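Missing here: one protein chain of the complex. Every other protein chain is in place.
Lettered A and B in written order, each chain numbered from 1.
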Amino acid sequence: MEIIIQQLLNAAQLGAVYALIALGYTMVYGILRMINFAHGDIFMVGAFIGFLLATTVNMPLVLMMPLTMLLTAFVGIAIERVAYRKLRDANRMSLVITALGVGIFLENFVRMVVGPQTRQIPAQLPDKILTFGSGLVVTEDKLLIILISLALMTILWLFTNKTLMGTAMRAVADNADVIPLMGINLNRVIAVTFAIGSALAAAGGIFYGQAYSIDPYMGIDLGWKAFIAAVIGGIGSIEGAVLGSFMLAGVEVFTVAYLSSNLKNGIAFGLLILLLLIWPSGIMGKPMIKKV
Amino acid sequence: MKQHQTTKPMSLITKLRTATPSWSILAIAFLALSGVLELLGDMDYLNQYYLHILIIVGMNIILVASLNLVNGYLGEFALGHAGFMAVGAYTAAVIATKIGPPGLPTLIIALIGSTLAAALIGYLVGLITFKTVGDYLAIITLGFNMIIVNAIQNIDYLGGPRGFIGIPKATNLFIVAICVVLTYTVLRNLVYSDHGRRWISIRENAIAAELMGIDINRAKNMAFTIAAAFAGLAGGLWAQYQQFITPKSFDYIKTTDLLVMLYLGGTGSLSGSILGVVFYTVLMEVLRNVLSMIDPRLAELRMLISPLILVVVMLTKQSGLMGNREWRWFSPRKEENTDESCS
Partner (left out) sequence: MNPVLKIEKLTKSFGGLTAVNGFALELAEHEIHGIIGPNGAGKTTVFNLITGVYRPDSGHILLEEKEIANLPPDVISRSGIARTFQNIRLFSQMSVLDNIKVALHQRSNYRLWDVILGLKRFRSQEKVIAKESLEYLEYFGLTNRHNEVAGSLSYGEQRRLEIARALATHPKVLLLDEPAAGMNPREVEDLISFIRKIHHDFGLAILIIEHQMPVIMDLCTHVQVVDFGQTIAAGDPETVTNDPLVIRAYLGEEEVEEHEASGN
């Protein structure tokens, strides 16, 4: 029993990181109908900004995390401004390919700056070992990662549902054509979306760098995983992205624990395909209606 | 693109420019050139490095041109091409090492085997894939790519994650050139047939295509299966050239490379695929050489320049370098197309 709870917590930690990335995918998709292939690399950039702040100036986590999120948000805004805006009304494939190009650029750029080695962000979260009941052992940092992530997701949910800008974002996601008519600045809505998505991904990057390790190419793998989580949940849906992330992480963690780590990807992707055949638009996505 | 018919007598230059050599002459010339280069390489007159680049270009042309069937002509966004390449590569590896003695017959059997195996897997994957469209299709094809790679990693007989070693080397530039010509002849025939027109019409307007009596799923799966078959062929060539293959080399990073070359050259254009592959490969090599000539530490810089070029091309010319246009050689000749002589 303790082992299962232990594994559930591992899954929750990994799921929290997936969710922080997946939210950026799903928000951008909701607004631009675009798979932002560079998003996984923004997550990686965030992790390395955090790494540099923590190692070069020894910035404490309380400062480092907000600053990293802010800086990464600007990276996201800049990418949208320079590479995507001009293509907003173009063929969607050229947008996707541009995003691929941006992603490759970020990977190689970081690799040139910090080198290809695997690093770890110095542990700053308290990592005291807590023991519950009859032998359930949990480290504090794991709990904190889960809790802070959930807090960030709650803030995002409140933002999109309770604020004017959040309402505008949902309105754009529903129908981008009417927005200029309603006096909302579309460019600003999109910039805010990229900023939030990138900041959340940066938070995910810091957590990942604390719990596991980071390298310039980690965004490819984790980006895909998070994207799949967003698709399972129903891309475009914030709740769906969170749900899908925890599901995917659960499947992965339990596959590694009880079957074989070699089967991790195969089973995760098999599940993805199976779920998409049952719910073609994801679990919480809106079904597509054929218009003639 | 209007084609003005001039009644004035044509100048010699115009004549030369509009003269379209027949497909077979073009193919034979291409094969002859490759044969000569191969011989020069064998006799050490030509640096092996150049031969290597040409072989890589040839295999990538087969991969990108076949991916173009699905992503360009059919207009879907498939992300799993490297998976079918893996099927072909491992099939060829097994046939070449476990069955025949090294030699041309084994090579041919291995290549046919890898083509058919990839076609079969492609057909089965397509059956499931085309229940969805758009981004969901993209993600399902990516999923199958991962599953194929992951499955190979778990099969000890194929070497698992360590890879498959000791495949006899049978692929050379001339063999690759034959396969390129074969691929392009078939693709060109297909694209300008009912099949190709069905695929393009589905891309242009799926509902209208369906109401023209086109069985959309059948047409899509045919394009997908054929594309997978050629990916398998390229995989077979690859395995018997590299002599050592690992599952990792067929994951989505390879697929991404192919996508970059495809969209750089321009989708929906046979010539675009060639242009994309040649441009990208040559660019990478030139950058490597030029930059390291200036300063060896700069060689890495090409990793930054090439994605930048991709972004710049997309921003300035969204349809890629060729973008739905075609070199004259690659389209059927006017009289084949309209046949005004017999109307």
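Just so it is clear, a residue touches a chain if its C-beta (ideal position, glycine included) is under 8 Å from a C-beta of that chain, and two chains touch if they have at least 3 such contacts.
As the structure is a prediction and not an experimental result, all values here were calculated from the model.
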item	value
Candidates B:V186, B:I253 or B:L321 - the one touching the absent chain	B:V186
Identified contact with the non-displayed chain, of B:S34, B:N60, B:T91 or B:S201	B:S201
Among B:A209, B:I245 or B:L264, the residue in touch with the chain that has been omitted	B:A209
Touching residues (missing chain, whole complex) on chain B	1-3, 185-186, 189-190, 192-195, 197-198, 200-201, 203-205, 207-216, 222, 268, 324, 336-340, 342-343
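Operating definition for what follows: only the chains that are shown with their structure count from here on.
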item	value
Rounded Å distance, chain A centre to chain B centre (Cα mean)	33
Of all residues in chain A, those that touch chain B in their complex	29, 35, 83, 86-87, 90-91, 93-94, 96-98, 100-105, 108-109, 111-112, 220, 224, 227-228, 231, 235, 260, 262-263, 265-266, 269-270, 272-273, 276-277, 280-281, 290, 292
In the complex, chain B residues that touch chain A	71, 77, 128, 131-132, 135-136, 138-140, 142-144, 146-147, 149-151, 153-154, 161, 207, 252-253, 256, 259-260, 263, 267, 300-301, 303-304, 306-308, 310-311, 314-315, 318-319
